[in-house]
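For this depiction, one protein chain was excluded, whereas all remaining protein chains were kept in their positions.
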Amino acid sequence: MKKNHIILLAIAAALLLVLPQYLKNYGVYLLTYWLIFVLATMGLNLTVGYAGQKSLGHAAFFGIGAYTVAILLKAGVSWWIGMPLAALLCFVVGLILGFPALRVQTIYLAFATLGFNTAVWLVMRNEEWLTGGTFGINNVARPGLMGLSLDANRPYYYFVLGVTVVMALLLLGLLRSPWGKAFTALRDNPIRAESLGINIRAYTLLAFAIGAAYAGVAGALFASLVQFIEPAPFAVAASIMMYLMVVMGGPGYFFGPVLGAAMGVVVPEWMRDVPGVSEWYLPMFGAAVVVLMVWLPDGLLSLPDRIRAKRASREASAARSAAAAAAKGVKA
Amino acid sequence: MHKRFTLQLLAASAALALCGTAAAQSSIKIANIVELSGGGATAGTNFKNGVELAVKEINAAGGILGKKIESTSNDTQSNPGVAKGLTQKAVDNEVFAIFGPVFSGSIMVSMAESRRAEVPNWTGGEAASITQQGNPFIFRTSFTQETAMPKVAKYIVTKSKNLAIMYVNNDFGKGGLDSIKKALNGSPTKIAAEISTEPGQVDWSAAVLRAKNSGADAVFVYTNEEESARALRELRKQGWDKPIIGETTLTGQKVIELAGEAANGAVAHVGLTVDAPNPEMLKFKANFYREYKYISDHNGIKGYTGVYTLKAAIEKVGKLDRKAVAQAMHGIFISAAKQPGVLMDVSFDNRGDLDRESFMVEVKNGKQEVIAVLPALNAAPKK
Partner (left out) sequence: MTDFFQLFFSGLATGSIYALAALGFTLLWQAAGTINFAQGEFVMLPAFMMLGFMAMGAPLLVAFLLACLVSVVVLGWAFKKSIVDPLLRFGMMPIVVATIGLSIAMRNGVRAGFSAEAHPFPSLFGDALFKVAGVTVTAADIGTLVFALLIVVGTQAFLAKTVTGRAMQAVAQNTESASVLGINVPRMIFYTFAINAVLACAAALLVTPTYLAKFDMGESLGTKAFFAAIIGGFNNSRGALLGGLIVGVSENLAAAYISPAYKDAVALVIFMVVILFKPQGLLGKKEERKV
């Protein structure tokens, strides 16, 4: 199995590096858009998939990251200072959001985060002096990298790809470390984890904070990609979409967000081009979510595990009946 | 993945081959980039329907310069990021012109792309800032708020000394608020209250109460259709007997249908209405109804007349050259007699703003009645 994984990864890496050379503006833009969502949902995957929390407010952090960078750029501060500040701000706000998580569980937490998202969105929309309100902030610049301009679509794509890969490796490192195990313990059985000496409070807060920071970085990249930001993409509907992306890809699977973001961002684009389908791609997407949940509630990436589990159980029951038959002295 | 790669390669080479030989195309491609879901779904859908109706009519009559129009529609999801991407896609597909988006927020982003690619872009947006960016490729299909509001202001000044303004808290509403305040600046009319309301707001009791308590002697309602209907009902319910003034969205047919009796007496400045006393407009209303089984709103008219404006410009230039067409649009005057599809005489200025007649309309007995015809700001030759 391992060898297959390495081959798959190699092909994927090659495609990611080479494909943009053959795509025109829109294709490159779409790929960049997708990568940014992969980054944002990676953070959500940590919070929801690995740490088992419920967060329906992720788009708020996405927005805070985007607005921070945009406002600072307008004030003359470089993107390279704005982006880490955005991540830091999101980290802090994420910590704050973690506090309700200490007091309420599952569905109540989900609604609390939803409420948080709405509150943040309202501030973005109403406080025109800060965020430009519904008029938004236009002409957001793209960063320069050591003298290289990233204004064009293709260079910006490679930049985003680089950032995403670096952040992904950081996340992988985190998940492999004892911290990662603490997060999964938190998800599977928090009370038992606490009895084992894991500081539940700290890890819960961190799950939100780190996830939020990832969304903040993604937001910073988003602002420079679209070059105009307004409150609409950071509303509750976007949070719900991100949550769906994580769930569809497979919460708790490292590459879940890659697949989930593809389903949420790229597939609808393809479907839109199919004649006759264009009006219906959203209802079909909704229906696909329902079907996926009924068929594979643990997400798409759980499919290999499912097959393996089925095979194992089949073998086990075959072994059991063989043993029973042998015990009775009758051929199976 | 491989198939897509090959297709992309083919598309890329085909596009390269077509570069610079736009005139060799056998059809005129236009992209309809509009809101088909999200907050702008109703406006975008109606705009799209207007565009497609015009395309159908033009193709049936032989097309433009003998070539048929091929239009594709794309959904921006009321999201500027998506609008930007779709515009890039349309540019990749070598379209001749782009129609939409309708929402001002989206057009501000997408028109940067169409400008870069030098593709003429018609929009349904009404925000003033659209034509203040120095973009030579953007053209309106309706009045900018900067043109419309002074006209309304002139009427308001005759009816009110103390005005309450109820506006919807999005770029459309806030842009209108800013424009009307600017237009009333220096006039004897003072602003008694600025009342913000939500898109989709259901309960208007607080808003109407604020208006009543502000000491206003008239209210200016600037929201979208459904909300306008609810506002009218609440005003009636709370016994408001002073003037209710608005813009196109206040007295549309849909609003009258939804508000019922409460709409009577409302007065609005209307740039585009299917009830204008104009035979071409009535024909359009009937055709639209036959095609889509509902009565068009002003967005449908915007899309429809926009396509005919494109046609007029192409015919003036005589060939399919995007830059020449954009240049021809500046300062063009299109008479409805020669180009019935534009429904009313219209002229464009160098910034892409349009100028034409408009109407003051009052709702009487459940119908829009034109009480005054306001001429275009630049006195155009009579029909």
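As written, the chain order gives the labels A and B, with residue 1 at the start of each chain.
One rule holds in what follows: a contact is a pair of C-beta atoms (placed from the backbone, for glycine too) under 8 Å apart; a residue touches a chain by one contact, two chains touch by 3 or more.
Everything numeric here is computed off the predicted structure, so don't read it as measured data.
**Student:** Of B:79, B:169 or B:248, which residue touches the hidden chain?
**Tutor:** In the complete complex, the chain left out is touched by residue B:169.
**Student:** Which listed residue, A:71, A:247 or A:300, touches the chain dropped from view?
**Tutor:** If we include the chain that is not displayed, A:247 is the one touching it.
**Student:** For the full complex, which residue in A:110, A:205, A:218 or A:301 touches the chain that was left out?
**Tutor:** A:110
**Student:** Return the single residue from B:140, B:254, B:298 or B:356 that touches the missing chain.
**Tutor:** Result: among the candidates, B:254 touches the missing chain.
**Student:** Using the document's definition of touch, tell me which of B:130, B:153, B:207 or B:272 contacts the absent chain.
**Tutor:** B:207
**Student:** Give me the chain A residues in contact with the hidden chain, please.
**Tutor:** 54, 100, 103-108, 110-112, 114-115, 118-119, 122, 125-126, 189, 191-192, 236, 240, 243-244, 247, 279-280, 282-290, 292-294, 297
**Student:** Over the whole complex, note the residues of chain B touching the chain we left out.
**Tutor:** For chain B, the residues touching the absent chain are 36-37, 41-42, 45, 169, 195-198, 200-203, 205-207, 209-210, 213, 225-226, 229-230, 237-239, 254, 257-258, 260-261, 294.
As a working rule, only the chains that are shown with their structure count from here on.
**Student:** Any idea how many Å lie between the Cα centroids of chain A and chain B?
**Tutor:** 37
**Student:** Any idea which chain A residues touch chain B in the complex?
**Tutor:** Per the stated touch rule, the residues are 15, 19, 22-27, 29-30, 33, 125-126, 128, 133-136, 138, 153, 222, 225-230, 232-233, 237, 272, 278-279, 282.
**Student:** Across the complex, what residues on chain B touch chain A?
**Tutor:** Touch residues, chain B against chain A: 1, 5, 8-9, 11-12, 15, 36-39, 73-75, 78-81, 84-86, 88-89, 91-92, 105, 108-109, 112, 129, 169-171, 174-175.
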